[in-house]
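For this depiction, one protein chain was excluded, whereas all remaining protein chains were kept in their positions.
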Amino acid sequence: MKLFSSVNDVTDLKKFIEEALILKADPFAHKSLGKDKTIGLVFLNPSLRTRLSTQKAALNLGMNVMVMNLDKEGWALETEDGVVMNGTTVEHIREAAAVMGEYCDILGFRSFPKLQDREEDYSESLFNKFVKFSGVPVVSLESATLHPLQSFADLITIEEHKQIAKPKVVLTWAPHVKALPQAVPNSFAEWMCKAQAEGMIDFVITHPEGFELAEKFTPGAKIVTDQTEALKEADFVYVKNWSSYKDYGKTLPGAESWMMTNKKLEGTNNAKVMHCLPVRRDYELSAEILDGPNSLVIKEASNRTWAAQAVLKEMLEDLKK
Amino acid sequence: MKLFSSVNDVTDLKKFIEEALILKADPFAHKSLGKDKTIGLVFLNPSLRTRLSTQKAALNLGMNVMVMNLDKEGWALETEDGVVMNGTTVEHIREAAAVMGEYCDILGFRSFPKLQDREEDYSESLFNKFVKFSGVPVVSLESATLHPLQSFADLITIEEHKQIAKPKVVLTWAPHVKALPQAVPNSFAEWMCKAQAEGMIDFVITHPEGFELAEKFTPGAKIVTDQTEALKEADFVYVKNWSSYKDYGKTLPGAESWMMTNKKLEGTNNAKVMHCLPVRRDYELSAEILDGPNSLVIKEASNRTWAAQAVLKEMLEDLKK
Partner (left out) sequence: MKLFSSVNDVTDLKKFIEEALILKADPFAHKSLGKDKTIGLVFLNPSLRTRLSTQKAALNLGMNVMVMNLDKEGWALETEDGVVMNGTTVEHIREAAAVMGEYCDILGFRSFPKLQDREEDYSESLFNKFVKFSGVPVVSLESATLHPLQSFADLITIEEHKQIAKPKVVLTWAPHVKALPQAVPNSFAEWMCKAQAEGMIDFVITHPEGFELAEKFTPGAKIVTDQTEALKEADFVYVKNWSSYKDYGKTLPGAESWMMTNKKLEGTNNAKVMHCLPVRRDYELSAEILDGPNSLVIKEASNRTWAAQAVLKEMLEDLKK
C-alpha cells in the first residue's frame, strides 16, 4: 500500500478488518517491522484522536514518530502553482512535502476544506500535491473530502458489535453551530456503500432536504429525508453534522429537531449510536445517549489505533519489498 | 498507585524518598518496566520543567511518551455537565478524557485554577473529572490547588542537602507582579506538614496578613506574619508568591519588602534557598542568592525527574499486577 486516502485503496475489505482485529488482540506482534522507520504526521489543522491514535499505532509497530503541527508552528504553505511568492506564504508545498519525504519513510497528512470553492475542495488538489511531491507512502489523516482512518475504525466497530449478520446502518444528519466539512459523512458513506456491496450491511442515509452528499460517495445507498422512517429497525445509527454540498458550505439554522435522542431510538432495533467525535453534547446528540449503554463513541475512537496500525503495517511491508 | 494528586496518595513517605534517590543513582535500572507502555501528558497550560522532567522519567523507564498541549493546539474543553454545547467549547472532558485513556496506559494532566471562584477551584472538579472519565492511572502535573510532583522533588532535595537530622524549613511568601495560584505553596505545606508529622523537619510558614493558606493543607505548621522572626535559624527557605485564599485571587501590590535577599539570610542558619521556578529575579528573590552558593533552585528542578520516575514506577508496577 502506497496510499491510503479512500476505501478504494483497500484491496480486500473483509480481510483488512480481520487484520485490524488481529492487531488489536496482539498489538506488539510486529514491533520489529517498524524498526528504524520514521513516520511524520503533518497537520494543517488541530487533531486529538487522529494524532494520538496514529502515533500509538506507529509506536506499536516500533516506528519513530515526528509530529509537525504546521498551523500552530507558524508555517504558512503556498499551494498554488505559478504564483510569485511575494506575500505571506513562506514555503511552497512542492518543497515542504519533498523535504518531509526526505526525513520520513511514511507521511501522514491532514488538511481541511475551506468550504468556499466546491470544485477546489473536491479536487483534493492540496492533498494530492502533498502525495505527489512527498515521494513516499502517504496516509490521509483527513482530507478536504474524506477521512478514511475514521471510517475504517467505524466499520471495525460495527463488525465487533453487530448482533445480526447484516445489520442496518443509518447515517443521520445532526444539527451543529457551525459549517462543518463533508469529509466524515462522505467517507462513512463511501465505506458503508462498499460494505453494503459486499453484503456486510444495509445502508441508509437521512438528512434534511438540500443536504445530499456528493453522489460519487453514495452508490447504492438508500437516501431518505424522513429521519423517523430512516431510523426504523436500525441496528447502528451514525450521527454527524455536515454543511451542504449543493449550496456549498451552507448550514441549516434552527434544525434542532434533528438531534439524536433516546426517544428517537425507540423506533430502532435498540440501535448502537456512533459519532466520530468531538461531539456537541445535547446539540448533535443527547447527553443521555452519550452516557448510556447504546453509545459506541469511545469504542470507535479506541479502534482508530487498530485502523491506523493495519494501514501502517501494510505500508511497512511494502517498503520492505 | 492509581492516582498521584497529593501527599495522601503516598503510603510511606520516607520509603518513597528513598526510592527516588535509588532511581537517581541508577536511572535505567527499570527500563523494561515501561516497555510497550504509553504515557500521555496533557497540558491545559504551558509547562517547561513538568513536561520535560516527566517525559524524561517516562523515557528512563522505557515508556513511550505522547504530549498534548491542548491549549496551544486549539482544543477548548467543556467541563460543565448539563450544558447544551452550542458555544465555543469543542469537546466535553467526558469524551476527551475517555478517549485519551484508550490510547494511554497512564495519563498526566495539568490544569490551573481560574482564581475567580474559590469553591470551584478547590473542588478540583476539572481534575477529578479527568481522573474519573479517563479510566486509567493519572498523575497530577499540577492541579488547581496542588502540585505534588514539585513538592515531592522539593522534599527529596531537602533530604539530600540537610546538615542536621531535623532541619527547620520555612515557606515564605514573596512579591510578584501578578496573581498566582496557591497550588505550589498548598502542596509544599501539605508535604512538609506530613514530613513534620513523621519527625523529619520543623515547618514554619510566613506571609503577610491575609495570605493564610487553606487550613486543610497546613496541619501542625507554625504560621507567623513576621518574616524576620520566621527566618531565624532556618536551614531551608522556600520562596514563593501566592495570591490570597481569603480574599480569593487578590494580590498585594507594593510588597517588595518581602523579597528574599542575602541580607535576610543573615538571620538564618546559612539557609539553603529554594524556589519551584520560574522565578522573577530581583523581584521574588534576589539575583545574588540565585547566583550564589545558597541556591538549590536548579537541584530542585533536577530532582523533578526522580520524583516523577518514582511515581511512574509505582504506577507501572501496579499495572503489571
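Order of writing sets the labels: A and B. Residues in every chain begin at 1.
Basically, a contact is a pair of C-beta atoms (placed from the backbone, for glycine too) under 8 Å apart; a residue touches a chain by one contact, two chains touch by 3 or more.
Keep in mind it's a predicted model, so treat the numbers as computed, not measured.
The hidden chain makes contact, of the residues A:M68, A:A221 or A:L252, with A:M68. Across A:K31, A:R94, A:K162 or A:K250, the residue that sits in touch with the chain not pictured is A:R94.
Within the complete assembly, A:N86 is the residue of A:T11, A:N86 or A:Q116 that touches the hidden chain.
Of the residues in subunit B, those that touch the hidden partner chain are 27-28, 31, 46-49, 52-53, 55-56, 59-60, 69, 72, 177, 277-283, 287, 290-291, 297-298, 301-302, 305.
As for the chain not pictured, it touches subunit A at residues 36, 38, 40, 64, 66, 68, 70, 72-75, 78, 81-87, 90-92, 94-96, 98-100, 102-104.
FYI, only the chains that are shown with their structure count from here on.
The centroid of the Cα atoms in subunit A and the matching centroid in subunit B are 39 Å apart.
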